[in-house]
Each structure stands twice: as C-alpha cells, then as structure tokens.
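Quick one: the structure is below, and I'll ask about it shortly.
Only a portion of the chains appears, each positioned as in the full assembly.
Lettered A and B in written order, each chain numbered from 1.
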C-alpha cells in the first residue's frame, strides 16, 4: 500500500507521551451544562436523576478501563485517577483524553435515554457533551491535594447554589436579586441565611450534594494493619499479589482527611 | 472562593496552542469498529446505512462548528478542515480534539438510534466511540496532499474489501483463504479478479464507496473567473465580503485533481 507521494503528510503529526511513573488524572467536564440543565428542566439546586446518570456513566468508565482506580465527581464533571504504572494507549495523551471524552459522552447519552421516559429523550440539538484534559502528578501528596481541591470546590458551589435557589424558590427573589444578596458573603453567612430564613441546617443536606461521589477500586480484605507495621512498596506489592480480588465501591465521604488515603495504600503503587 | 491550600495543583496543567495561521485538520477515527460492525451485522463490504449515519454526523458537525470548511470521510473515519484563521477554543488542542470526539460520538449514537428500528438500538457494551487528533499544516499544497492521502487510502481499502468479500460471499472462500489469495496482488490483479470471476467492473461501483464523501462549505455565486484574473488574497477577501451566503454541499468526487481546489479558492484563506 504505497501511497508514497502523499504519505509525507503524516510527518506533521505530533504526539505527547505522558511522563512515566506518574499518576495521570483525566477530568471530563460538561460542555454548556448550564443551558443543558435549563433545556431539560433540571431540579434546582441539585437534580438527583441527572446526578444518578453521571454517576452511572462514571461507574461504567471504571468497568471499561481497569486502569482507573478512583473516580470523583460532582455537578457536571468527573475526575479519574489512573494507576501509576498505567500503560493504556502507551500513555499517548491524545488517545487518552479523546477516548475518555468519547466514552463518557456515549455512556451519558445512553443512560439518560434509558432512565428517562419517552417524552424526555435527548434532542439532537442539545446532546450532552464533555471535554477532557489530562494532568500528571508525581507524588501521593499532589493526588490527595488534587481531590481535596475538587471536593472543596464541590462544597463551595453547593453551599452557594443551595442558598441561591432557596432565596429564589422559597424567598421569592429574582435570580438577579439572589445574586446581589450573596455578593461578598462568607460560608458562615450562607449557613445563617439557610438556617434563619429557611430553617435549613446545611449539615443535614444529603452527603452526595455536599461531598460529591467517589468510586474506588478496593482490594478486598487488604490487611491494612500488617501494612502499617511494615509500610514499604515491596511489602505492598507482596500483599497485593495475594489479594487479587477487588471491587468498585461508592462513597460520599470526606477525601480531605488523610485517613481516607491511609486506609487505601494500594491506590499509590 | 479561596481554596488556596490546594489550588497549586492547577499549576501542573499543560496546554498546547496550535500554531496560528495554519490550517488545522481534526481526524476522528472509530474505536474498534471491526468488532462494532460484526456486532451490528454490517453488510459487507460496505453498509450503506452505517455510511449514511456517519455522513449525517459529519454534516451535523459542520452545522455545529462554522469554522469547519470541509469534511472528508470514508469507512469509520472523518477529517475536518478548519479555516486558517480559526480561533475556536483559542486553538487549544485539548479542547478542540476532545470536543470533536465527544460531539461526533454523540451525533453518531443519536442518528443510529433514530435511523434504526427498536430492535436494532445500540447496546451499552458496544457503543460507537471515536478518538480524535489534530494536525496543523502550513500551506495549500499540504492540505491538498492530506486529503489526497485519505482518498487514496479509501480507494485502496475499498478495492481490497470489495474483492475480498466477493471471494468470500460469492466465491465460497473462507476469510483466511480470501486473505491468502490477495497477498501480493496489485490493483490491476484485483480489478481482474472482480471482472473475470464475478463480472464486476470496479469502475461501476458506487462513487461513495470508491471516493468517500466530501462536505464543503461553498460560497454561493463566487466569481471564480474574476478571481482567476487577479488571484491575490486581497482580491479574494474583497469578493468574499460581497458573497456572504454559503451552503454546505455534498460530493463523492475526485479530491486529488487540482481542479477541485482551484474551483474553491476561498477554502485557503
């Protein structure tokens, strides 16, 4: 298959291989989901059906790509942590990010239509789409900080949105009035508005809204106590060899506390 | 929204801005379409319904992204040419390629289900997905050569596939026998097999199969004669200003001949 005269155009292709022995995080992010949520009449501030659909899509990603060891998402975004020695697509960046964008969009569309009634099926001019980016991190601390960053972001946005929509839906404000009311307010101010004006204790809001959703590929019966006595990589790999069974579990817990990560040392090898 | 302790993780993000004043081509490519076509029982060597669906998806891409001025596709791939001065996503590579992968996958899934009967709807474990890559080319000649490369590839593959499937479907060979039969054969040999053994004149095969499909955003009533008299960029831009109306047209013609490009000088500014 000669093709020779034109084949030179391939020499213009460029490739970025993500640095070996680093953790890759791929974050998919909904495109225009503000308009999307208006178009399909999402409940405010949180639409449980939509969150279930994005969570199902993330779970399906973990089943499809065994290199994903943890996923965290809220609102219209999800971050996937790949294991350090991941060689998926030889770590070629364009393959990784476009594949994740493609699969995630496909799963979301599929689950949306499967979980909604015939009259709520997706329309061609407002399909759910996602971009995706890859970031590499060299060490454990960076990864914990990355997910802490996303979870703090979830918290800040959810507290804002909860207060904002209370002011609009229960308080009778226009969206503009609610926005003005919240300018310059601290978290404590928003908590107080919720409590004093609407009788809502923010702490009692659903964990999924406040903390987002975590899927983690867990090693069954991992002897964490034994590992703590002898915490070396060698020892970890020896234990993992004997504990091949793993399962994907779902949480809405605190990622910022070290204990989440200390209890799962196998995430970092 | 402070977040300060964790925000540093953003400094690990990297970005590639595609070189200004070059033509960007984005090629989407089906993932695992060999298995996909088996799973959904594609007709061999070409499944017209599947080609219609990928073509509809490409057409919809052109409607969605006005920066696309030409699209060429065959089999399970499509290449999109963006205009030289395109500033979509500020030419950020990751945004461009993941958005194209996401939209194209979404359109394909949508059209597939819309154009197929209820029993032929897509299944969760075999959804159509696509990766995408961007390549930048500095000049007119490169672009013509790029599309010529893809069209030659279409021709070579289609002639092979047409002969291969004739040997299997009409000739009673196993796929392994057909493969062995074709090892080392030239185009002329395959033409002869088709003609002598199956009475098929390859030239009479449908143009869409032999040449692929082209969508081009054409300037209506462009005075090509006048432009030929005075072929400068300035002159071209002056004409374009007076000819704002354009339409997207579909062809299955020869891209390798210079005339296709000479007739559409507006593609290169």
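Note that a residue touches a chain if its C-beta (ideal position, glycine included) is under 8 Å from a C-beta of that chain, and two chains touch if they have at least 3 such contacts.
Because the structure is predicted, anything quoted here is derived from the model rather than measured.
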Homomeric assembly size (copies in this file), of which only 2 appear in place: 4
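Rule of thumb we're sticking to: only the chains that are shown with their structure count from here on.
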Chain centre separation in whole Å, for chain B relative to chain A (CA means): 32
Of all residues in chain A, those that touch chain B in their complex: 1, 3, 5-10, 12-14, 16, 31, 60, 94-95, 97-107, 109-110, 113-114, 122, 124, 127-137, 142, 145-146, 148-149, 152-153, 156
